[in-house]
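Worksheet: the structure to be examined is printed underneath.
Of the protein chains in this complex, one is absent; all others appear in place.
Moving on, here comes chain A:
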Amino acid sequence: MKKYVSLAVCSMQNTLSYRLSFVLNFLGSFIALLATYFLWRAIYDGQSELAGFDWNQMKSYLLVTFFANSMLSYYSESGITNKVMDGTVAMDLLKPLNFQKARLAESLGSCVLEGLLSAVLISVLAIAAFGIPMPVDGVSGILFAISMLSSILVKFGIVYCTALICFYTTSGFGVIWARMAVTNLLSGALVPFAFFPDWLRNVAMALPFQGIVNTPTTIFLGMSDTREAILLIAVQWFWIAALWLLGRSMWGWAVRQITIHGG
């Protein structure tokens, strides 16, 4: 266990050594946030409510989405993909480490920084500019925190499995872009599920992506009662477990590619 903790700490340090590109990356998503903010403001112009969201709720939705999306950013994702692509995976086989656990530790390590940075930024924004209502009672606050943490694990599962797909393909970029596009749409990061046509919402709810954005935002906005919130979190954990197992068997397959065909 201690080895994975050290790995997480090192990865945090590593993220710091990339502070410039890390901050730039972060600024990029922040600018995107501003753009969507103004877009939605224009849409809400003269409307008090759209698809059950009033303007204040929409603003909270945007901020929570931003927070969820800043976790496990492109940087940590490409870290895993690169390992697969440049063949350093072979060096990992020499160490007494479980590949999947090691990657999880590293991802969580850099998440701490990503989370801190965006939490600071969001708090400043929320208080200074938007005046966002926070979840009122303690219970929904705790449920939100749990669903946020679970959201990271769901995202890790998806990121890890897609990174392993790179064993099939020869380019990591394409896979990452496809993953991002699908995740953005089906997690609710682009548009809340409430705006989806029924069939698309049903599809999205049946897939793991909704655990990344839809679950924490729904809980944050108080659109679910306690029982529903717990159910949503249970669904997140179902996906965390399923994706972990999928990742494990994909890794088993990938190891065979490396060790039998020589990478």
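Definition applied: a contact is a pair of C-beta atoms (placed from the backbone, for glycine too) under 8 Å apart; a residue touches a chain by one contact, two chains touch by 3 or more; residues count from 1.
The rule we apply is simple: contacts and distances are computed from a predicted model.
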Missing subunit (named according to UniProt) among the choices "Rieske 2Fe-2S domain-containing protein", "2-oxoisovalerate dehydrogenase subunit alpha", "ATP-binding cassette domain-containing protein" or "Anaerobic dimethyl sulfoxide reductase chain B": "ATP-binding cassette domain-containing protein"
Contact set of chain A toward the excluded chain (per top definition): 2-3, 5-7, 10, 13-14, 17-18, 88, 90-91, 93-97, 256, 258-262
